[in-house]
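Complex shown without one protein chain; remaining protein chains in place.
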Amino acid sequence: MIALILILVLLVLMIAASVYAVRQKDLLYAVIATGIISLILSILFYLLQAPDVALTEAAIGVALTTIIFVITIRNTERMEVENDKKNNTKSAAK
Amino acid sequence: MDSAYFQYLNYAIYGTAVLVMLTGLYAALVKKSLLKIVIGLSIVDSGLNLLIVTLGYLKGGTAPIFSSGYNGTQTMVDPIPQALVLTAIVIGFGVTAVALSLVIRLWRHHHTLYIDEIKNLKW
Partner (left out) sequence: MKKILVLLLLAVVGFYLAGTFFDIGFGNSHFVKNDAIKPVKDIYLQQTVQELKVSNAVTSIVVNFRGFDTLGEVTVLFLSVTALGSILYKKRHHVGERSVLFSASSIVTSGSKLLFPAIVLLGAYVFIHGHLSPGGGFQGGVIIATGFLLMLLAYENYSVSHNGLSIVESLAGITFVGVGLLGFMNGGTFLQNFLPTGELNNLFSGGIIPIIYIAVGFKVAAELTGVIYTVLNEKGEQNG
C-alpha cells in the first residue's frame, strides 16, 4: 500500500516537472526541471528491476545533459523573450 | 488486493509516460525560442525510454542477473527492452549535443534565437 502511494507521488512529480519546463520563461529553471525529470526517471528504472539502465540514465541525463545546456545558455541568451521591437525597427528603416 | 494494485499502476505508469511524451512534443511544435525546442526534444526522449522499459516488467520478477544467491526458480524480468533502451539513451544524448552546437552557431551569426526573425533575415 505504501509502495503504491510512493510510486504515484513520483509519477505526479514527473508530470509537474515536465509542464513547468515547458511553461517557464527563464531558461535556466527549465533546464533544471529537465534534470529533475531524468533523476525521477532513474529512480523509476530501479523500481522496475533494471539496474543497468538506471546507472546509465543517472549519469548521462543528470550530469552531462545539464552541463551542456548550461554552457549553451551562458553563450546565448537567458530569457525567452518574444519581442517585436526589432521587427518594427527593421521594417521602419526600409 | 494484488490485482487492484496492478490495475491502478497500469493506468498510472502508461498514462504518465504518454503525457510526458505529449508535453515534450507540444513544446517542440508551438514554442518560438530555439532552446525551448531542443528542451522539448530531450523530454520526448525521456518519456519514450520509460514507456519501453515498462513493457518488459513481469509480476514478481527480479533483476536479470545470475548472482551467487539466486535459487534458480524465481521468474526474471525481460532483459531485451533493457538492452534496447541502453542504446537509446546514449544516442539521445548525442542528438542533443549536435542540436545545441547548431544553436550556438546560429547565435554567432544572427544574434537572436527567435525563429520568426531568423526566417525573415534572408542572409
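As written, the chain order gives the labels A and B, with residue 1 at the start of each chain.
Keep this in mind: a residue touches a chain if its C-beta (ideal position, glycine included) is under 8 Å from a C-beta of that chain, and two chains touch if they have at least 3 such contacts.
Keep in mind that what you see is a predicted model, and the values were worked out from it rather than measured.
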- Task: Over the whole complex, note the residues of chain A touching the chain we left out.
- Result: 51-52, 55-56, 59-60, 63-64, 67-68, 71-72, 74-79
- Against the chain that's been left off, what residues of chain B make contact? List them. 6, 9-11, 13-15, 18-19, 21-22, 25-26, 29-30, 51, 54-55, 57-59, 63-68, 76, 78-80, 82-83, 86-87, 90-91, 94-95, 97-98, 100-102, 104-105, 107-108, 111
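The rule is short, and it goes like this: only the chains that are shown with their structure count from here on.
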- Taking each chain's centre as the mean of its CA atoms, chain A sits from chain B at a distance in Å of 11
- Message: With touch defined as at the start, can you tell me which chain A residues reach chain B in the complex?
- Response: 4, 7-8, 11, 14-15, 18-19, 21-22, 27, 30-31, 34, 37-38, 41, 44-45, 48-53, 56-57, 60-61, 64-65, 68-69, 72-73, 75-77, 80-83, 86-87, 90
- The answer for chain B against chain A in the complex is residues 5, 8-9, 12-13, 16, 19-20, 23-24, 26-27, 31-33, 35-36, 39-40, 42-43, 46-47, 49-50, 53-54, 56-57, 61-65, 77, 82, 85-86, 89-90, 93, 96-97, 100, 103-104, 107, 112-114, 116-117, 120
